[in-house]
Structures are given as structure tokens and as C-alpha cells.
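A single protein chain has been omitted from the complex, and every remaining protein chain is retained in its original position.
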Amino acid sequence: MAVVNKKASSYAFKIFAYAFCILLTVLSLFPFVIMIVNATRNTAEIQSHAVSFIPGHNFRTNWNILMGRGFNPLDGFKNSLIVSVGSTACNIYFSTMTAFALVAYDWKLRKPFFTVIMAVLMIPAQVTSIGFYSLMYKIGWVNSFLPLILPSIAAPTTVFFMRQYMIPSLPMEILQSARIDGAGEFRIFNQIVLPMMKPAMATQAIFSFVTSWNQLFMPQILITRPELRTMPMMVSLLNGDAYKTEYGSVYLGLLLTVVPILIAYFLLSKYIIEGVALGGVKG
Amino acid sequence: MKTKLKGISYSKYGYLFSIPFVVAFLIFTLYPTIYTATLGFTDCRGVLNDDYHFLEHPFENFKEILKNDSFRVSLKNTIVIWIANFIPQISIALLLTAWFTSHSNEIRGKGFFKVVFYMPNIITAATVAILFHSLFNYPVGPVNDILVSTGLRDSSYYFFTSKTASRLIVAFIQFWTWYGNTMIVLISGVLGISPDIYEAAEIDGANGVQTFFRITIPNLKTVLLYTLITSLVGGLNMFDIPFLFLSGGPDRATLTTSVFIYNLAFSGNYIYNRAAAASMIMWLLIAFFSAILFYIMRDKDQIKIDKEIKRAKKEAKRAAKGGVNQWQW
Partner (left out) sequence: MKKALSVISAIALLASSVAATGCSKKEEATTKDGKTIINLWTFTDEVPGMVKKFMATHPDFAAKYEVKETIIPTTDGNYQPALNKALQAGGKDAPDFYCAEAAFVLKYTQGDMSSYAAPYKDLGIDVDNEIKAADIAKYSVDIGTNPNGDVVGLGYQATGGAFIYRRSVAKAAFGSDDPATVSAKIGGGSGSWDKFFEAAEELKKKGYGIVSGDGDIWHAVENSSEKGWIVDDKLYIDPKREEFLDLSKKLKDNNYHNDTEDWQDAWFADMKGEGDKEVLGFFGPAWLINYTIAKNCGSWVDTGEKDENGEAIQELDTSIGTWGDWAVCEPPIGFFWGGTWLIANKDSTKKEAVGQIIDWITLDCTKDGLQYMWANGTLNGEGGTKDSVASGTVMAMSDGSLDFLGGQNMFDVFVPANQYANGKNLTQHDEKINQKWRGQVRQYTAGNKSREDAIKDFKQEVADELDIH
């Protein structure tokens, strides 16, 4: 599908494009390199030069401090995974469903409903959090993962995205032909609509997973039992005392926290990279 | 060609499929929000806030907030920082989207680039804040070392006492953490556009630039609207980086409205009622700007949709006649 370009300008364009992309790549990878390097250095080294590319020799010490301070990667990983997978699944599945309701059906309250969703999206979250955790304390949902997972069922941002994505790309005649074949609406949604939304779902799944994995405020307010701590809670524990922070271990902890997200991200990124996936879908 | 039908008379499914959202929404969002909104009309302040009453003059808190100098400063900051971050962010994200989805100018390794550019978004804001703080440290820090050793400056520059520098750095951090996110959203939007359209364009002999502006952008409109709205909302509610990086300083230069609201409510005198009032004011402002965006973007959109509905009707008729299963991708 090549369009013939003038060679020289194409060359110049490529040089510029690559240079620009490489610059952005360096900027993007920089914090990860720092994290890895700092995970091998000791507190004093980090305090005097937080940004350095020369690894230290303190990896083992940092690891031991990390493990000695109640950082239990297996428990933390398990808890974070339950919360993040649970909330991502809820977020993606129900948001797509809601968007489907908004796009595919003509119902009276459709427009007001969409307006409400958008209005909710715009409320500053800092203060409404008081109401949320007060309620959770009232109904006794403390030390439970449910208040960290279930709110994702109503995720206005994702619904909005799914709706925007669906409007131009969901062909209604498919739904009709499926109906002619005798498929129920629920089945149509699960077996036809969901697969078609793959790139959009992958995109939002990444965002949702990252947000959920990194959340700290609500878990810290709602979870008090050590065995239920998530990874970011454990890292933040290392940070507890500003005067005596073990920075090397903090970076190591951060690194351990980031690795699972990176893996999840790389797994899902397939859908971002491969545009063809969409075209190839068949019901 | 994609088509869009008018809603089918299955409207009860519209309600049915919205139930989970509505239930979760009522419990987890609406109740806390109404709770907050109500506080704005009361005398509720202090940590132990169980006993509070509605005010005689219901809008007193709102008036106080509008008179509040720091609130006005923070509003100005928020808008300045948002614009300084958003313009480069959307431009570069669009540029990268054009490059990476171009059918004519294949960039090698684009998969790698796409994946990598999102990565800053993965790291927690706290870590980002620490890293940038040490980068721009004074009197010794990597950036200052470079400035002095290359002779660009004679002595170290105290970035964090300069209001302009601090704002620019915050805007840059925002840009840097979010452009990859925006790019991914836009790319996934482009992936939703039927390849047929591009093929048709190629046959017509359109070049890369033409294709992008004539085909990609118009078809990307709905997703673009999403990007604009979420960036606007996210930007005007900007909290993490301004809070963690310089906690609103120096001299309130990076104090955003969200940080100000947080400070009112949680760090100090627990002035919940005014924080709630400020939240509601911000909400109205954001809703107002969003409505404008919706209006601008939706107008033409709707016309197009109407047209398509008409055409779809015809096609549907034809399809029904011929009994052809239309998979047109």
C-alpha cells in the first residue's frame, strides 16, 4: 500500500521522526533506569545524588531491609492483584455494557442518563472522598476489598470512552442479523459486541489497571490489617518516617510494584500495537 | 462502511444494561457527592463534625470562597498550567498518532515507541515528584550541573523560588506523564476507523498529510471529544503532581484549585463546608467549559449521524431484501 514519496523529503522526515521518537524514548525510560539504579544504592548515596546512572552494591542489603520491614511481596502481590483485576474487570465489562445501552438502544432516559454520567465525571474528587469513606465505615466495609473493587462498576470515564468509540464503529446491522439468527440481547453483547470492542477495552483496561494498582489513599483509610495490605501500601510503609527513610529499599519496593503492571501492560499492549486485530474479528 | 441504525424497539434492554452502573453509581458516587454538596450549605468544620447545621444564609460559604484570594490565585494557576501542558500534549499526541498510523510512511519500531511512550503514566505521582525534585535541585542537581558546565549560566539557578520556572516544570511533568496516554487513546480511535476508507483514499492518490487531515481527524472526532473532555476535567482537577512536587509553592505559584480544596478540608482547620463549596464551584466551571466543548463538537457530529441513519435505513432495507449478511470491515 505504498504511496510513492519524494525520496529526499521522506529521508528528512524519517531522520526527524526517529530523532524525536528517540528523545521521547529516553525521557520515558529515564525514571525506570533511575529506579533500577537506585534499587542497588544505599540511602546516603541516593540522598546526595538521587539521579545517577552508576549502580551501587547495595541490592542485597536493600532487599533484606525491604523484607525485614513487613514488605511481603507475595501477599502484597496477591492483594493488589485481587483489587486491580477485580476492579479492572468490573470497570471494563460494565462500562462497555453501559455504553452499549447508550448506543444501541433507544430509550427515553438515554440522553439524561448520559448527561448525568458526564456531570459525575466532572466533580472534583478530593472532597467527595470524605462521604465515601464515611459511608464505608458506617456499613462496616472496612478491611475488605469490596469498596476498592465495586465502585469501578460505575466508571463514567470508561463509559464515556466506550460510547465515543462505539458510535462510529459498531455496525447495527450485525446486531440485527444476529437477532434474526435468534440470539438474545445478552448473548449479542457478550459474543458479538465485546470482541469488537477489543482495542478500546485493552486501552481502558490498561488505564484502569494502572490506576487501581497504584491507588493509595482509599486502601490506607479502609484497610488496617497487615495481611490485606496492597503493594503500594507496603512501599509507602518504607517511607513512613521522613527522618530515617531507607531510600534504596523504597526504590526496590517501587520497582517490585511496577514490574507486575509492566507485565500486564506488555500483555495488553499487543492490542494497541496490532491494528489488524480489529479487522480480523468475526462473530 | 460502518453504519448506524436508529435505536431498535428493544428499549427495555437499554434500562436493563444500565442497571449495574446505576446501582453502583447510587451507592458509591451519588451518595458521597450529595453528602458533599450538602456540606457546602452548612457550618460543618472541625475533625469531629457530627453536629452541624444549615446556615441562615445558604450561600455564605460560596461567597466566602469567591472572595478568597488564594482560591482566585489557584484558579488562575490551574488554567495556566493546564494550557501550558495541554497544547503540547495534544499536538504531540496527534503528531505521533499520525506517524504511527500512517499507511504511507512506515516508521520502523513504532510498536516499541507506542509501548514506551505510555510508560511514564505507570509510575506513581509520588515517585515522579521525587525524581523531578532532585533533577532540578539547587544549588547542586543534574540540571544545574549541566547549565553551569555548558556555560549557559554562571551559577546555579534556584528553580523552586521562581514562580514561572516552577509552573513550567509542573506543566512539563503533566505533559510528560500524559501525552502517551492521550496518544494511546487516539491510536485506538484510529484503529476503530475502517481500513476501507484509507484504501479508498489511497486509490484517490491522497498523500499522508491529506489522509490524516481529511480522513483520520474527521473520523476521530468522537474520540477526540473524549480526549478533550477528559483532559479538561483532569486538568482542572489536577492534584497529585502540584501537591506532591512543591505542595503548591513557591509563593502559591503551583497551587491548583484541587490542592487548595484539599488543604482547606484536610490539612489544617478541616473547613469542610468551604471546601465543599469550592468543589461545587469548580464543578460548575468544569461543566460549563465541557458543555461548550460538547456544543462545538457535537453539532456537526449529529448532522453526520442523522445522515448516516438515513443511509443506513436504506441499506438495511436493501440488506433485508437481499438477505445479505453485511460484514463490511
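As written, the chain order gives the labels A and B, with residue 1 at the start of each chain.
As a working rule, contacts are C-beta pairs under 8 Å (C-beta built on N, C-alpha and C of every residue); 3 or more make two chains touch, one makes a residue touch a chain.
Model, not experiment: these values are computed from the prediction.
> In terms of residues, what is the contact footprint of the unshown chain on chain A?
Interface with the chain not displayed, on the chain A side: 42-44, 47-50, 56-58, 60-61, 64, 69-70, 82-83, 85-86, 88-90, 93, 133-134, 137, 140-146, 149, 191, 194-195, 198, 216-217, 220-221, 224-226, 228, 236-237, 239-244.
> Write the list of chain B residues that the hidden chain touches.
46-48, 50, 68-71, 126, 133-134, 137-141, 158, 160-163, 247, 249-252, 260, 263-264, 266-271, 274
We take it that only the chains that are shown with their structure count from here on.
> Quick one: in the complex, what on chain A touches chain B?
Residues 1-3, 5, 10, 13-14, 17-18, 21, 24-25, 27-29, 31-32, 34-35, 49-51, 94-95, 97-98, 100-102, 104-110, 113, 118-132, 134-135, 147, 150-154, 157, 159-161, 164-165, 167-177, 185, 189, 199-200, 202-203, 206-207, 210, 214, 216, 232, 254, 258, 261-262, 265-266, 269, 272-273, 275, 278-279, 281-282.
> Contact residues on chain B for chain A in the complex?
2-18, 20-25, 27-36, 39, 96, 99, 101, 103-105, 107, 109-111, 113-124, 127-128, 130-131, 134-135, 137, 141-142, 176, 180-181, 184-185, 187-195, 199, 202, 205, 207-208, 219, 222-223, 225-226, 229-230, 233, 237, 239, 257-258, 261-262, 265-266, 272, 275-276, 279, 282-283, 286-287, 290, 294, 305, 312, 315-316, 319, 325-329
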